[in-house]
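Let me begin by handing over the structure; questions about it come next.
Every protein chain of the complex appears in place save one, which is left out.
Let's turn to chain A:
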Amino acid sequence: MDLTIIAGAIMLSFAAIAGAFGNAWVFGRYLEGIARQPEVRGMLFTQTFIGIALVEALPIIAVAFGIMAVLGIIG
């Protein structure tokens, strides 16, 4: 099997795992915060939005590069 495909698959899987853990952590804290103090949900929403954007920007790029590697476009 071509090593590029394995590299792409590893890149995809690690990006997905890292993104999932980061998202779950940010999202979990958001829900806990809303359940505890519903009156600050606007501020929590904004911070959660920024947090998920920060967490997810790099894994999305890594997923794109991983798919390109699997398809043989790069590498």
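Assume a contact is a pair of C-beta atoms (placed from the backbone, for glycine too) under 8 Å apart; a residue touches a chain by one contact, two chains touch by 3 or more; residues count from 1.
Throughout what follows, contacts and distances are computed from a predicted model.
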Answer for the undisplayed chain, UniProt naming, from "ATP synthase I chain", "Peptide ABC transporter ATP-binding protein", "ABC-2 type transport system permease protein" or "Fumarate hydratase", is "ATP synthase I chain"
For chain A, residues touching the missing partner are 16, 19-20, 23-24, 27-28, 30-32, 34-35, 38, 41-46, 48-50, 52-54, 56-61, 63-65, 67-68, 71, 73-74
